[in-house]
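Read the structure below first, then the notes.
Missing here: one protein chain of the complex. Every other protein chain is in place.
Here the chain labels run A, B and C in written order, and each chain numbers its own residues starting at 1.
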């Protein structure tokens, strides 16, 4: 069933016309790492540079006015996309920066501030975190003396919440969790878990890298304080990310990066800072990238996130069903579609993921192999690495077919001899 | 005299064909804030997205290989441009991030590390710093209890070095200085000042935002430890900056942003980190922007930095001469071309810079007005703001003419009534 | 010529001969506002007597737009009740934020309508609002203060 015209979508992505390793059609199944970009995004960036480029918020001439307007209108688009207030959207360079921003800002908070963290406090993460939502908290814990604890993952790739209440205890200042695992595809029951955080007054940071690009995420419906995501995984340019935070928190938090355009007044000795979002956007911003992200959001809205999600569910379901018929293959992650996104990780007995990925690449199929920046999760499942296919709106059932027969061919290549 | 074919250069910058406020030709004299971009830079970015886009360093498939190769070849170009080793070039989002990186990394260093800073230590800056090279040090001083002191500026816009030896004393851990003032145009005698830093074993951080784009900067000839600059001021895309640091320092410094792609091994409790530059490049990098910066460097090399510099000297000299004939006008900064770059700041008696800038904009001339993110320097010169014209390779003497007659027209408009 | 549509005669007049410039003593409150994008600063004294603005005086440095606009607001609101003044400020603010669609009601804003053209120059809107926002802030603070005093007297 077609939720939208997939071939028309494919035509918007020039890279899909590339030939791989000889004359194989590109089957791009690595959108979980980074997505491809439609022409409209590239056009928006180019239009910015060739018609309006100037330093936003730093000049009164016409180009500076236009650049400011375009940059701020991108912010409005992001805000509308996630259902937030405009001033709650901070542009960063990536989700990684967004999460570091929160961790460093908390670390900068003086004693007495509600963001201050010290020895005796607790930071809670999970065993399925991407390194980007794990190491910044390890480092914050190291710097402050706080304790880092975590929710573990069950064999079926779900968060184990049986002891959540004792893990997220009254000492807990921060709970940092991924919305959807980039390895397992698991979607976490955010509001259920945030109840534990609310009960003890902890801040809740959600890594929304793998959710915002794929289905509607509305911060009014999520009971969290911060969400972080990257533009490049949602059809946008590289070099732009977003931090959303509740206004009253952002306005009170200490700054992270400091420099131009985030100050109120400056003397040689000290400075006072503008309210959010400017407080967190020091320097000439990544204007063209923000504008490109705005165009990416326009593109996603034109298709409709609900349809994109259903399309991906359809592909993922087919993929899971067909892959599980390969006897040597094991899915790492939930095997059904309940609370699950378009990411499928697996191992193949006797064939190392690197070798499998290499063979698939030879057939034109781009998948990700390795630890997926989630090393602790690999150890949890006692694997060195997995092979991961991830879907997006430009994939179709022919891509699933290509993957499945590619895996079979590779298996025969390595195990058949 | 023409050092290169300026009109051929202009033809490479589509935005210079824009009409401003009606049908005025765009006279862009705000390259000190951000430069315009030639077609070749925009083409390089687009080519990356439409032919090679994938997550660099995170996949083994063909696109990922190509993306990695392009990203790393951009690094090689930057390294060659500043005469450094390849692994000494760290890609950041901006000079602002580059400087914050150093300040935070030092702040993260444990007691016993040679980067550790504590109460009793001293950080030295100057009165002519851009906020980006001032506030990160104020904040580091605040967090560590170190003392922030500064070199002052003399009436003719030069650093006052008479008491440099007592200011850069044995307690000094860091000297952070701008190579060229973005307001005054003054080029600081870096190696002379770094001698004071070397004598006491302090690290020397150079803000090279206004130098690297305009004349040859070679880190082998500069006696400094770190330099920071932004891509967008040197024909490159927004959203990319560079930190150069001596290899033995970068390899030993603690990380700043943490997350994926900068780790060696990770457990739930702790992580070990890769050597530089990867250690400082957490997350999927700003690949297309780095590639665009590489193309910008190719463009600059094609013209030749020496010629670009001479061209700018010629324009600046003409501009200074002509402007100083306007009786109501005062140059803020050195009035001769000795150790001076292509930035000219001035005030006009009785006409506020905002009003002057507005009038110039009406004639199609884009200048910057305000405090130029150097508020303390404004106070030093007892002005609220200045008007600043800044030149680059695509400007010509007609632009200088336009500026001078624009200033006269504006003066008559506001003072003549 | 568009420059004239921004710099109306009235604005240049007020710029050259600013009203109520020079701080008067005996204010109810003093506020200090800064335009962070350019560094312009203003100090404004406001005196509230029985809910009526009896005096506004100010000093500061800034461009013609911010100086003239502060001059206008200081003339316009003197003698008005705090409520009436706040409503006038709101009208002015709406005009400035209309991007040029709202030309302003002269019966309410008087000389203030001269700033309608500023709305088309987003970077200058803050200049035109500087004195008005300072006044608004001063009124709120005065009300809080006199309200507090009133409460104290009740105790």
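FYI, a residue touches a chain if its C-beta (ideal position, glycine included) is under 8 Å from a C-beta of that chain, and two chains touch if they have at least 3 such contacts.
Because the structure is predicted, anything quoted here is derived from the model rather than measured.
One chain is not displayed; in the complete assembly it touches the shown chains A, B.
Only one of B:6, B:135, B:240 or B:263 touches the chain withheld from this view, namely B:263.
Screening B:5, B:43 or B:69 against the full complex identifies B:69 as the residue touching the chain left out.
For subunit A, the residues in touch with the chain missing from this view are 21-22, 352-355, 358-359, 362, 369-371, 375, 378, 384-385, 413-414, 417. Looking at subunit B, the residues touching the absent chain are 57-60, 64-65, 68-69, 263-265, 274.
We adopt the following convention: only the chains that are shown with their structure count from here on.
A summary of chain positions shows that the Cα centroid lying nearest the centre of all protein Cα atoms is that of chain B. Per-chain CA centroids place subunit A at a distance of 46 Å from subunit C.
Of all residues in subunit C, those that touch two or more other chains are 37, 121, 124.
Residues of subunit B in contact with at least two other chains: 21, 354, 358, 369-370, 375.
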